[in-house]
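Missing here is one protein chain; the remaining ones are kept as they sit in the complex.
Showing subunit A:
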Amino acid sequence: MRTRDFTAAAADTASVGLSLFPLGVSLGVLVAHAGLDWWWATAFTAVIYAGSLEFLLLGLVATVTPLGQIAVTALLVNMRHVFYALSFPLRQVRPLGRVYATFALTDEAYALTAGGRARGWSGARILWMQALCQAYWVGGATAGALAGALVPVTLHGLEFALTALFVVLTIDAWRDRRDLPTPLLAAASFAAAALLTPGRLLPVAMGLFTAGLLIRYALRHRRQPSKPATRQLPAPVPASASAGLER
């Protein structure tokens, strides 16, 4: 290990750490407020290491939600991580380090390497960057849980940190591609799920949204290479997926 890689990674992660640590603190305080032992905050953040999922899990475990529904939630909430592999510079990391590099491929790690910024980074610098991000997160959550366990005062409204985080992430994602149909489709999917299946709101809303996007993709791509012979039937969703592979 070279000090130069560590110093560079510390500089790379400074801004991200400023948001990860306080968010970790609020997660830790919520763990304590939920009546769980403080070290569950450490276990959640160190082992699962998927921030938004961990916030959601606190609400789900409080009502002892069945494991199957937890699995579906984890799958849908973290589905976006599949796409991070498209540009993450994993090949710059030595094979043994790749195990950790994929495990710690969070939104923040992806954002820090996005846009070809990490093309010249050494494997060690990438791994240090990821380890530091995790350290801020686990450290914040542990500190917050310990503080929350010591101070018995319940602060109302702390859980709004999660809402604010998602609002901020929505705005950032929206800025990338100012496209109106997608957020409208998401809002409609949420409204439909809230009315039809309030008990399984999250997985159903995300399922409807994904199906809607696939239909939108199919409609858009049928217009361009128009094949009149296949137009009498609406294209089933899997067919659109294979049509995409041909391109």
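The working rule: a contact is a pair of C-beta atoms (placed from the backbone, for glycine too) under 8 Å apart; a residue touches a chain by one contact, two chains touch by 3 or more; residues count from 1.
In this section, contacts and distances are computed from a predicted model.
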{"item": "From \"Protein translocase subunit SecD\", \"Branched-chain amino acid transport\", \"ATPase\" or \"Gluconate 2-dehydrogenase subunit 3 family protein\", the hidden chain's UniProt protein name", "value": "\"Branched-chain amino acid transport\""}
{"item": "Options A:Ala8, A:Ala131, A:Ala147 or A:Leu201, residue touching the unrepresented chain", "value": "A:Leu201"}
{"item": "Residue ranges of subunit A at the interface with the undisplayed chain", "value": "18-19, 22-23, 26, 35-36, 40, 43-44, 47-50, 52-53, 56-57, 60-62, 64, 67, 70-71, 74-86, 90, 98, 102-103, 105, 155-174, 176-177, 179, 182-183, 185-187, 189-190, 194, 201-202, 205-206, 209-210, 213-214, 216-217, 221, 240-241, 243-245, 247"}
